[in-house]
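Missing here: one protein chain of the complex. Every other protein chain is in place.
In order of appearance the chains are A and B, and numbering begins at 1 in each one.
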Amino acid sequence: MKYPMIKWAKDLFPICRSITGSGQRETMRYFKRINPDFKTIKFKTGKKIYDWQIPKEWNIEDAYIEHESGARFAEFKKNNLHLVGYSIPINKIISKKELLKHIYTQKDQPLAIPYVTSYYKARWGFCLSEKQKKKLPLGKYKVFIKSSLKKGSLDIYQAKFKGESEKEIFFSSYICHPSMANNELSGPVLLNALIKYLKDNFPKNRKFSYRFVLLPETIGSIAYLSKFKKEMKKNIICGFNLSCVGDDRAYSYIASRDGNNLADQLLKKTLKGVKNVKKYTFLERGSDERQYCAPGIDLPVCGFSRSKKYKEYHTDKDNFNVVTQKGLEGSFKVMKIIIDQFEKSIYPKSKIFCEPNLGKRNLYPTLSQKGIYKDIRLRMDLLAFSDGKTNIKEIAKKIKQPYKKVFLEYKFLKLRKILD
Amino acid sequence: MKYPMIKWAKDLFPICRSITGSGQRETMRYFKRINPDFKTIKFKTGKKIYDWQIPKEWNIEDAYIEHESGARFAEFKKNNLHLVGYSIPINKIISKKELLKHIYTQKDQPLAIPYVTSYYKARWGFCLSEKQKKKLPLGKYKVFIKSSLKKGSLDIYQAKFKGESEKEIFFSSYICHPSMANNELSGPVLLNALIKYLKDNFPKNRKFSYRFVLLPETIGSIAYLSKFKKEMKKNIICGFNLSCVGDDRAYSYIASRDGNNLADQLLKKTLKGVKNVKKYTFLERGSDERQYCAPGIDLPVCGFSRSKKYKEYHTDKDNFNVVTQKGLEGSFKVMKIIIDQFEKSIYPKSKIFCEPNLGKRNLYPTLSQKGIYKDIRLRMDLLAFSDGKTNIKEIAKKIKQPYKKVFLEYKFLKLRKILD
Partner (left out) sequence: MKYPMIKWAKDLFPICRSITGSGQRETMRYFKRINPDFKTIKFKTGKKIYDWQIPKEWNIEDAYIEHESGARFAEFKKNNLHLVGYSIPINKIISKKELLKHIYTQKDQPLAIPYVTSYYKARWGFCLSEKQKKKLPLGKYKVFIKSSLKKGSLDIYQAKFKGESEKEIFFSSYICHPSMANNELSGPVLLNALIKYLKDNFPKNRKFSYRFVLLPETIGSIAYLSKFKKEMKKNIICGFNLSCVGDDRAYSYIASRDGNNLADQLLKKTLKGVKNVKKYTFLERGSDERQYCAPGIDLPVCGFSRSKKYKEYHTDKDNFNVVTQKGLEGSFKVMKIIIDQFEKSIYPKSKIFCEPNLGKRNLYPTLSQKGIYKDIRLRMDLLAFSDGKTNIKEIAKKIKQPYKKVFLEYKFLKLRKILD
């Protein structure tokens, strides 16, 4: 495999991303080295986007809880999940009782640190495992969060590739989560591998155009849609939201609201015969398909995941025990097949009205006698069905010939400028 | 039942109606007391309406046959079916032989007085049962008909109710028959009950517009169409011709010529699972669906009846042994369901592109942690499916929630101006 997705993910794992801020920018600097095609689109704090407003930019330097004994807990530098995302700054001595009001745990997973955020309401808080919480000693605590919430921007990254057709194939994933492997990094690394695949294999003369975006979930896709809805509705014929694509447990298809657009059809077709496929209706939507398929938006986008539901989700357990290169490659293969279907299908089209004069090209017997035409039956049949609307596989089926023979004959006739 | 249809029918039974004249006006004075919404549209005698011409107005005071012995037969005042409708005036002594040429009976129902008319050819005549006819004594007879045929008008009664949409639901029945209960009065009394139901239950903010007409059969609907065809074709999306809707024997659906327009679909759906349903094709049309579905008219109108075919039809036996309050109420219920479907269906539509920001409205948790969203699943699902094209029942089914809960959530979100 040419694309070391797992390495990329591991490199990026330690960074504390959120919906805004320097963690996201650092992540994208890394990806831009892999694919310099990304352009940044900035939305300023305060800007209205549909029913929403771009929040302040959040940056975080350090955070911890310090017991009067000097013992530290919930150290951000040890695991960035310990801090509630978008926590306001604080530096204060408080009682244990007071502290506990700001401690979040996942009761049903006593050993896991949960992932908690409070983007739109000013709060501060720390996340611990239940076990850790229980071990907090009695006494006073200093709570220290060195964060900032300032005017800034929400950034979206877009890489577009023109093809012969204006019609676009669309891929979207998100960058807004701190150190979690499947529900964050798997999507962006797969998306970057797909960009590379496209450039490596279809460097020019692409049939279709492509749009890849990386953005913070929900607020990012809403901002992006508020700016590009019109062109997206005009051009996108098929799109996938990539989320949790790094484990090797299952393959999941999350239907669009429509349930049967081109994206649905292609993904279902591609997963046919694959083991461990799970199909979810739009009722089980979770990621940005929520926005892409919202009423009035109605883009032909469906969700693609490996395991959509897994117990490590949104905890510190979502790490490289969950995500593997094999898991990522399984996802890559599915999306690659879909890209190939767009780029590799051939629709032979005769360049000549009526039957071409094959005799003058020595491609047809010059003597006419019955029985003599059997040998060029395939040639004549391929020509007769090359209407530019039927792909070569369909033609092979129609003329009852093996695909390979038809394909070779197509190449042969294309070289001779008879077919296009 | 709030609407005493059977009482109305019994009150109106004695009146001698015809396609024009005072009997019809008296009938409508009664109905206008129930529903003052009726407006009268007059077509003057002689007016051309498509291939037809409005006839003279016919009024009748008295009629009978008097034997030389003084014995009277076929007394109009005893039963107005005894007189052939539109009979010209006469006052003459004639032989029994001559008289018999003007006597009409129903041979296959020897005890019944048939209902006979001659609107467009000047005639006079009397109707008797076969049995009565056989008993006519030998001798001379005086035939006495005090009728008049003068320039006047043909009157049509229309009640229209505006709704938010210009699209109309249309109900038509006829007033032109003398003392018969099912094939006359059942239709007009049902139509009046439906007007009252509409006003009582949807007094304002109606979604659809409604048009109710009472008119003489055939000539009346042709006249009406000649005047309103254009607006009817533009606005009417569903219509029913009400005829013979008062007995409790069967439910009948008479298909439109098209056979599958909205009226057909709704009536068939409403009658699904009902006992004793009879379906007739357009070949069995009988009443004004003949005009509403004529070539070039093509309105989406089908016929609704209880028994479409019954032996008492067009005789003096069509009385309150045939028509009952229960029968009328059965018909009322069917039409009520259809009106309800138009008025009560709600098509929620999001007023906001992408997901609304529910957090800022305190309708969504401001803290994000896994497991926290279960409680607002219904809200999010309702929003996600509120595309303005799916009604609330269909949404409830799609999102697998009880209708009532979905409806309450809809009300809640509508109040907050998120849904329309």
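The rule we apply is simple: contacts are C-beta pairs under 8 Å (C-beta built on N, C-alpha and C of every residue); 3 or more make two chains touch, one makes a residue touch a chain.
If you're wondering where the values come from, they're calculated on a predicted model, not measured in any experiment.
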item	value
Which of B:121, B:275 or B:404 contacts the chain that the document leaves out	B:121
Chain not shown: contacting residue from B:225, B:334 or B:419	B:225
Touch list for subunit A against the chain that is not drawn	349-350, 352-357, 359-360, 366-371, 381, 383-388, 398-400
Touching residues (missing chain, whole complex) on subunit B	50-53, 84-85, 104, 106, 108, 114-121, 123, 218, 221-222, 225-226, 229, 257, 282-283, 285, 290-291, 293-298, 313-315
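Rule of thumb we're sticking to: only the chains that are shown with their structure count from here on.
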item	value
Between subunit A and subunit B, centroid-to-centroid distance (C-alpha), Å	60
